[in-house]
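Missing here is one protein chain; the remaining ones are kept as they sit in the complex.
On to chain A.
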Amino acid sequence: MLSSLQSEKKRRELNEKLIKSALILAAVISILTTFGILFSILFEAIEFFKLRSFWYFLTGTTWSPGVANSQFGALPIFAGTFVITIIALLVAIPIGLGSAIYMSEYASPKLRDYLKPILEVLAGIPTVVYGFFAAITVAPLVVKVASFFGLEATFNSALASGIVMGIMIIPLISSLSDDVIRAVPDSQRKAAFGLGMTHGETIKNIVIPSAMPGIISASLLALSRALGETMIVVMAAGLRPNLSWNPLEDMTTVTVTIVNSLVGDFEFNSPETLSAFALGLVLFVVTLILNMISLSLIRKFKEKYKVNTL
């Protein structure tokens, strides 16, 4: 009797160990994925830098794949990415932050319960749909409006894809900022009211500065999303590497160039194909740094105000 109980116990312990190691194995897969991404990109990028100069890639101004004596200077591509991202943030930050302030400070809880899901629909729309919308509806609109002001815009203007990208990331900013603003303790607001501040002044001078780490964190996440966004720019932005500051011209971005290098008919070991991985590496490193900063900012905010709902 006793021995059968003991063997039963042993069997159970073994079972427990097995299940636990299976669970750990599952958890390790997330780490493997990140390293998988890093190494798969890194190795191919190293192959690329064996063929082409690393410094010219970072600082060169001519990107001409697919021709004899092809050159891979990615500066115009970085510049295009930068311009489109800035446009997106110029659209998304004021609108997203404004919406967040209205939802958390002015709207009644009931209205807020309706507004938040509506805004989140914007985040749920597939990016290929936004891309189509940018190319078919917004780009011609930009051309028309520009010509109304006597300016000339191309149908692949950076402005069109930047605006639509900005609209796509509004909910990212509004949702996170809304949570952060609501996490600012009410005692701070009451203290400001007690000193005779208006509601507007309280928000501007007390609430927003307190919520700043969270707002910056949201904006950095939005920035990293805009840098990595692919479909909108593939469908609506141009293909021509263009070192220019004029948002009415067509520009290309890192993600567009990655897609173009890989859907072409090049050999896998050609510099044309491998250049996609070099660009992917840059994208990976930049977004990883942005995410790290963003996460640590929000962690500090959480510790400061002792909130655990974020």
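The rule is simple: a residue touches a chain if its C-beta (ideal position, glycine included) is under 8 Å from a C-beta of that chain, and two chains touch if they have at least 3 such contacts; residues count from 1.
To be clear about the criterion, contacts and distances are computed from a predicted model.
A chain of the complex is left out here; the name its UniProt entry carries, from "DNA-binding transcriptional ArsR family regulator", "GerAB/ArcD/ProY family transporter", "Phosphate transport system permease protein PstA" or "NAD(P)/FAD-dependent oxidoreductase", is "Phosphate transport system permease protein PstA".
When the whole complex is considered, the residue among A:A160, A:A183, A:M251 or A:L283 that touches the unshown chain is A:L283.
Residue A:I125 is the one among A:L58, A:I125, A:L151 or A:M212 that touches the chain not shown. The chain that is not drawn here is touched, among residues A:L51, A:L151, A:L195 or A:L295, by A:L295.
Chain A residues in contact with the hidden partner, per the touch definition given at the top, are 12, 15-16, 19-20, 22-24, 26-31, 33-34, 36-37, 40-41, 43-44, 94-99, 101-103, 105-106, 115, 118-119, 121-122, 124-129, 131-133, 135-137, 167, 170-171, 174, 196, 198-201, 203-204, 221, 224-225, 227-231, 234-235, 255, 258-259, 262-263, 268, 276-277, 280, 283-284, 287-288, 291-292, 294-295.
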